[in-house]
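In what follows, a single structure is set out as structure tokens and then discussed.
Every protein chain but one is kept in place in this view of the complex.
Presenting subunit A:
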Amino acid sequence: MSTGTSLIQIRGLGKVFKTDVGEVNVLEDINLDIMKGEIFGIIGMSGAGKSTLVRCLNFLERPTRGTVYFDNQDLSALSQKELYRIRQSIGMIFQQFNLLMQRNVLKNVCFPLEIAGVRKKEAEARAYELLELVGLSDKAKAYPSQLSGGQKQRVAIARALANNPKVILCDEATSALDPATTKGVLALLKDINKRLGITIVIITHEMSVVEEICQRVAIIDNRRIAEVGYVQDIFTKPTTEAARRLVFPEGGQVEHFTSSRCCRIVFDGSSSFEPVIANMVLEFRQPVNIIFADTRNIDGKAFGQIVIQLPEDKLAGEKMMAYLQNRGLTVEEVKDFV
């Protein structure tokens, strides 16, 4: 968990790309603090500028305005040589893995060590250690083309860890993987974060990835940060349009159900696991219509929400809401909940 000191500070960052048809504003006035030891998500629709933002964190893209402080060093003030050096403590993994196809797995993991000037023997010993960590010791002599997507990403993670980085930047690292493999890779990242204390920054367009492992998340929308906060807060009470779109991607489809009185029940991780809706129906002997339900398991607790259509009888509706509130749930009447 976060220890309170920030590792990466983004200050007033803006990025403008010059193209043949003029200037394109990709990022505007981004301010963020990423804490030491946390898993931080940056989520947004495609084209929102998140990939550019993550490349600004290691200055693969130089910001047009503003700057980034990494471990209290202003990256924009560094010489090219110093920048090469500091990049050795910023690991990065990619959607397409980006392994060297003509090198075997072991040599791929050795690659960043070669750049850092580590001697071959030590580099190989370290590479074997890392392959052990990601569970691929038996593939050391295999070539990337012989591996599955999940295995390739594990090699990429081992490679990113080689120089003992302070942070690993993940650019859509699971977007090319199937759900089961995604889970495995995320579990590995979580484990690395816990065991080695390495900060992880995850860029994704998938809310499920953020829910799975991030503690805090920034929602980037239309070139700007729309919302930053703890995942459970944003998940239960999204305050911006962009956040709602990501939390309820199916939202638009249920709008026509909301003609009469509805009530939204929020599970914020504090409620017990009793079948609360069923019990309520049994007690009041009046049916309710579940028109939206999306509850998920985050860190072992139930988060999410259910929207129910209350009976036409106003008094019964009030009583039901009171019943739910007594069960420790956040309940609110909604006209158009999306």
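As a convention for this text, a contact is a pair of C-beta atoms (placed from the backbone, for glycine too) under 8 Å apart; a residue touches a chain by one contact, two chains touch by 3 or more; residues count from 1.
Just so it is clear, contacts and distances are computed from a predicted model.
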item: Name under which UniProt lists the unshown chain, selected from "Monovalent cation/H+ antiporter subunit A", "D-methionine transport system permease protein", "Molybdopterin-synthase adenylyltransferase" or "Acetate CoA-transferase subunit alpha"; value: "D-methionine transport system permease protein"
item: Residue touching the undisplayed chain, where the options are A:143, A:284 or A:323; value: A:143
item: Full-complex contact with the absent chain, from A:76, A:96 or A:232; value: A:96
item: Hidden partner chain, touching residue among A:6, A:52, A:104 or A:309; value: A:104
item: For subunit A, residues in touch with the removed chain; value: 58, 60, 83-88, 90-92, 94, 96, 98-104, 111-112, 114-116, 143-145, 156, 159, 163, 169
